[in-house]
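As you look at this complex, bear in mind that one protein chain is not there, while each of the others sits in place.
By letter and in written order, the chains are A, B and C; residue numbering begins at 1 in each of them.
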Amino acid sequence: MIINHPLLGPRDAAEFVYKGDAALIHRPDGMAPDALEKFIDYGYLRDNPAGEHRELWFHEQGDRSWLVVTRNTLTHEITSVELARDVARREGRSK
Amino acid sequence: MTQKNRLQGGLIDRSRSYTFRFDGKTMTGHAGDTLASALLANGVRLMGRSFKYHRPRGPLTAGSEEPNAIVELREGARQEPNTRATTAELFDGLVARSQNRWPSLAFDALSVNDRLSSFFAAGFYYKTFMWPAAFWEKLYEPMIRRAAGLGSLSLQDDPDSYDKGFLHCDLLITGAGPAGLAAALTAGEAGLRVILADEDYVMGGRLNAETFSLGDMAGHDWAAQTVARLRSLPNVRVMPRTTVLGAFDHGIYGAVERVADHLAVPEAGKPRQILWRIYTKRSLLTAGALERPIAFENNDRPGIMLASALRAYANRWAATPAQRVAIFTNNDDGHRTAADLHAKGVKVAAVIDTRPGQPVSTDYEVLQGEIIDTAGRLGLTRITVRLAKGGTREIECGALGVSGGWNPNVSLTCHQRGRPVWEEGIAAFVPGGTLPDGMTVAGAAQGLFSTHAALTSGAEAAAQIATDLGHAATKPDLPQAEDAPVQITPFWHVTDAKRAWVDQQNDVTAKDVKLAHQENFVSVEHLKRYTTLGMATDQGKTSNMAGLAIMAEIAGKTIPEVGTTMFRPPYTPTAMGVLAGRSRGTDFRPVRKTPSHTWAEEQGAVFVEVGNWLRAQWFPRKGETTWRESVDREVLQTRKSVGICDVTTLGKIDVQGTDAAAFLNRIYCNGFAKLAVGRTRYGLMLREDGIAMDDGTAARLAEDHFVVTTTTANAVSVYRHMEFVRQCLFPDMDVQLISTTEAWAQFSVAGPNARKLLQKVVDPEFDLSNEGFPFMACGEITICGGLRARLFRISFSGELAYEIAVPTRYGDALIRRLMREGQEFDVVAYGTEALGVMRIEKGHAAGNELNGTTTALNLGMGRMVSQAKDSIGAVLSRREGLNEPVALKLVGFKPVDPTHKVPAGSHLMTKGAPVDAAHDQGYVTSACYSPNLGHHIAIGYLKSGDQRLGEIVRLVSPLTGFDHDVEVVSAHFVDPEGERLRA
Amino acid sequence: MRYSGWKVIKEALTGHRGWGPAWRDATPKPAYDYIIIGGGGHGLATAYYLAKQFKQANIAVLEKGWIGGGNVGRNTTIIRSNYLLDGNEPFYEFSLKLWEGLEQELNYNAMVSQRGILNLIHSDAQRDAFTRRGNAMILNGADAELLSTKQILARYPFLNVNDARFPIKGGLAQHRGGTVRHDAVAWGYARGADQHGVDIIQNCEVTGFRIENGTVKGVETSRGFIGAKKVAACVAGSSSRLMEKAGMRLPIESHVLQAFVSEGLKPVLPGVITFGAGHFYCSQSDKGGLVFGGDIDGYNSYAQRGNLPVIEDVAEGGMAIFPMLGRARLLRMWGGIMDMSMDGSPIIDRTHIDGLYFNGGWCYGGFKATPASGFAYAHLLATDRPHDTATAYRFDRFAKGRMIDEKGMGNQPNLH
Partner (left out) sequence: MHDLIALTPLGARDPRRDHHLGHSLIEVTDVALASVAARLGREADAAALVATVTGAEAPAPARATASAFWMGPDQWMVEAPFATHEDLARQITAQANGAASVTEQTDAWCRFDLKGDRLADIFERLCNADLRRFTGGKAVRTAIEHLGCFLICRSPTHVSVIGPRSSAGSLHHALLTAMKSAL
């Protein structure tokens, strides 16, 4: 596969390491009262769609960026690639 | 042996004669021959035996779709089983043997299977070999295994080397027939970066096998001229002998270039083959079409082949299987073969056409009818024709060309699960469904069978692609070419044949297809799996269609209703060697060497693989006969005086930024916010699921600067994890990470004299006293008169110990210096074994304990998991299953009988309780002989171990026949109070 | 129809006219007591044991395509019970015992071949881990033997000991492990189930569940609604897609695992062998093809195909231990979709919906589990209690922190 890196252009997916569903960005608050319940869902349940899937790839043999890749799991077609850091910020993560 | 069936003309180079051997017989052929064409020219039709019935077989085709003529090529370590004689390029001295026969090709003992064939019908083995039960494995299966299989491997290491490479282009064209050449010309002149690949060693495809002309020149001349033109274009890469084996995601294609298969041996330093990964924006499939046979009684005798093959052997290779031939066809193409052979002076006994009203030729007889039987045990001698007008006729002939129509070569279009669709007009499947990204198909591969259509469709497709990619394309002026329409009446098999072969290599007959239907194996996939139709080395290129058609006929459905033909990568079988490339032997994976490697080698160190690292395991000295002697000495001397160990392999991650401390607070389950500058702290990292991931130390060199260490094994994964936390979870933390593992050579200097030794190399302005540089202190220093270095007072061995780091290039010099300066203390270098012994004596967890299923609680560090902050893994570590009252706890073990070992991997059982899984109490993770205690010791996990100190438990290892009592003790065997490391 | 030596001979002499269908193509009835979704190995085995062992009736197996078309028809045919953890080992050993009696049980020769499986050891730490595992196997009543390099070379003389990057330091063998003719397993169970009255319905895709106040009433299919008292999902590879129709999210990701077969060769590999320092395992089929595989591609996928990097990685592993494989040719490659679970272990359990049951999450261990999975699932369906060997395969083990993590890789499916 080829991942069109937002900064580097098309790169062979072999340079990347896959992690999984981009929902992993949304780590629950560990200090919240319902933290355990939230973390069980976060840690173990996946949508695992047959179709469009937002997922995390790490450019380990490249620039060490984590990317959010939107890829169709039936055709492997990739429709969008973003820096995970930008996505995380946009979706409300900070520090 | 003379080339008695060599004809005039052809594209072979008669000025170069090659001698070769087949089954011990020496013969001669010419440059340009394949093994098959040379054998035919020499009068050899019998080239192999079929898989199941060991039927005598000759070539069915003249290409890579060949099911029958497969041989063992070359000798010794280069022996190559299952090689198609029809594609094996002849070279001087070539040696080949027929395979899957004994004792000889002409007389094969196992051809008895053929006479017993009625017992071996499709799927027979599922119904038998079951009585008595034990006999299957003892008798039947070994028998079957011996009989099965085709060629044999030499069992010697492959002496040749293979390369892998990467190519980039705008357009990959697969197949250099008329369509491919016209396309390459168009795209090349439009300025596209073009790769033109063809599996053949001469480009031109069918043009080299036909007699008709393009414009005013012979087809093969036009091909040669066009190839020459293409080679002159800098933006076109012409790749003959290159098979595109697979279409993968996003325009990545795999291709194998056979660099040296036409040579006796590859040139020195050069590969035999190259696996190319081709990255292309677009691709054009112009792989042509494959003729298909007709199934009839005994249609598999040597001498019976596809009409197009018969024609190709005559026109391109000037060879014929016999001087008297016949043709069996259901379409016009068969007549073209007859005409060409006649023109070559081969006697055409008759053309049998299944269709009515065929023109009578003046040169040979044309009959309407069907072939209902053939004769000739090792080669065709006679055919029997059932005439349409009634009656039968026997015709003497040594070869028969069969033409059942053409199948577009759609293989590559199926590699991403694209399903071909039926086209009635040519009675064949054409590319359909989802084609691989950016693939276009042209020419015969698309079902456009005339040369004219091939040329124009190729050029048009290329022009369109060029335009799509923003290049101005002008169609090249293409020569005039034949444009005959396809005239075909589908005819798949002669009915009521007893044994009509559909899949010749796997011996699947029309009857087997019927039987499959009768037993409800109707779906195409069931048919293939039950009868093995299309599962042979040709992937059914010449057999799938007929099987499908016969099934449709029986099921009373149309062909597309029954299913379609699918193909998987690779297009043709591909050598394992080329898929592995250079990654074999010692080059399988890169080697990582420590800074002291050269020095350690000089000391005669024994090395061990730790991941990709090579680490010194121990340093044998003269007179030491066992590894234990060396390791014991290294341990005792370190604890007695001082020892040095290269610990560079531990991961080092530079963590900087104003939020560095806050970041580490997230990463580690224990607190780091309050760690003072100049101090180091042990840290335990959890995975988000609450299981221990890794441990190490973090040294605070400045308010905003830490150096984190990881275990050797987890250096990469921990860095990846930290980047995930930084970029994805806390993107607004001001923290920057970079690995410095290899930038610093790091040595552990351990033992009572460690300080004294270091004081001899550390520059005097740095105070190493216990007060000035206490346990867990860290700092940047200089040594040996100004070399920048880092010093950490941390201890894995439990001794007064330091880790000193210098720029890697000075690592070698530093260890030499330390060893020299240490002579007065009898300093020793110690390896990973002694390191292991000392850490077990101290009860420190390492890889064996951090096995991915253990928690902080198991490690006895439960209280380290801070409840006051939100660190990775803290929450899920609180689940009930990870906090059982009777949890495994890390404890130590010592043998009740001091002479016994305490082997790792053994399981713990309560005394008096049964020894079985239900009563399993835990297991030993790490064990060693402790020279300090004079007996073996171990650490491991025991249920509620921390409350069972002093208990005698039973340690069993039925696997290795071990069963002895051990005492549960604290894991801290040596200096439990830790006075030494604070000294 | 019973297969016997006499029958085989009689048919051979009479043109095979007497062979009947291996199973009937049934048309769906309006309702069943049990509907098993998925005509793969596990589904057919479940139906077989449910009818034969647990004497249940009125059972249908619904298959969206053709039976045996999933992973039972696209795997590397290996059976073994060399597991470490108590949650797994008894189950897989139970499965191996069922394999051992399969031919006689089914009167169908699935060619169970206990040629032995060998895991190569390349480091001391690996030996410690394999020793612990071997002991766990024996303590669970399975067989295991620790072999020296010398013993291994006696059986595999062409292993690379000259210039190996990771020298072989021994191996853990299970002699009762081996291979089975995979397609025949599906056909054998289908035939057996059919003979016990099970309706096998092909080309019948489940498009939805009918659930009324927390209880399942039946399934909507491409061939209309079919009522059922109990509905058993058994579609590993597509589990998430199916259960999503019941509103469930699973601790599962779908990944593609590629497998490969070489051209037919005269016998070279006596048993199954696994490379301990790379991704490669291999055996040789009775037909002569070398059947081998390695790691999963590693990204979520429902496409039954993979990519080049894994193919190359597997070939590298093969050449690393068997440099004599260089001139053997890879004939065909294919991909299967794995239910990769969050701890690498399967799930056989009830769901929160009454009457709806689930079997999945087999990762790439599904084939060897076929008999036990069918048996245990049938037990759960018939008695509503988990089978003794499958008590750990529950949904709630993740919430409770009782993962069954053989590899210790944690909650990341593609690492298991």
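Going forward, a contact is a pair of C-beta atoms (placed from the backbone, for glycine too) under 8 Å apart; a residue touches a chain by one contact, two chains touch by 3 or more.
Since the model is a prediction, treat every value here as computed from it, not as a measurement.
J.: Relative to the complete complex, which of the depicted chains are touched by the chain excluded from display?
T.: Touch partners of the hidden chain, whole complex considered, are A, B.
J.: Among the options B:6, B:30, B:206 or B:277, which residue touches the chain absent from this view?
T.: Answer from the full complex: B:277 touches the omitted chain.
J.: One chain is left out of this view; which of B:406, B:613 or B:973 touches it in the full complex?
T.: Touches the omitted chain: B:613.
J.: Using the touch definition from the top, which of B:228, B:738, B:918 or B:983 touches the missing chain?
T.: B:738
J.: Tell me where the left-out chain touches subunit A, residue by residue.
T.: The list for subunit A reads 7-9, 11-12, 14-15, 60-65, 83, 85.
J.: Please give every residue of subunit B in contact with the chain that is not shown.
T.: 161, 163-168, 269-271, 274, 277, 279, 582-583, 587, 589-595, 597-598, 612-613, 648, 654, 656-659, 704-705, 732-736, 738-745, 782-788, 806-814, 817
Heads up, the rule we're going with is that only the chains that are shown with their structure count from here on.
J.: Rounded to a whole Å, what is the gap between the Cα centroids of subunit A and subunit C?
T.: 30
J.: If you average the CA atoms of subunit A and of subunit B, how many Å lie between those two points?
T.: It comes to 28 Å between the two C-alpha centres.
J.: Of all the residues in subunit A, which ones touch at least 2 other chains?
T.: Subunit A, residues with two or more chain partners: 1, 19, 40, 43, 75-76.
J.: Which subunit B residues reach two or more other chains?
T.: Residue numbers touching two or more other chains: 248-249, 252, 416, 688-689, 876, 879.
J.: What residues on subunit B touch subunit A, complex-wise?
T.: The touching residues are 248-252, 279, 416, 434, 437, 659, 662, 688-689, 716, 720, 723-724, 727-733, 869-871, 874-876, 878-879.
J.: Tell me, which parts of subunit C touch subunit B in their complex?
T.: 3-5, 7-9, 11-13, 15-16, 19-25, 65-66, 68-69, 73, 86, 89-90, 103-104, 107-115, 122-125, 127-136, 138-141, 144-146, 157-158, 160, 162-167, 181, 183-184, 187-188, 202, 262-268, 278, 284, 286-288, 303-305, 307-308, 311-312, 314-316, 318-320, 323-334, 397, 399-403, 405, 407-411
J.: Can you name the residues of subunit C that touch subunit A in the complex?
T.: Those in contact with subunit A are residues 238, 240-241, 244, 249-254, 298-303, 307, 309, 342, 398-399, 411-414.
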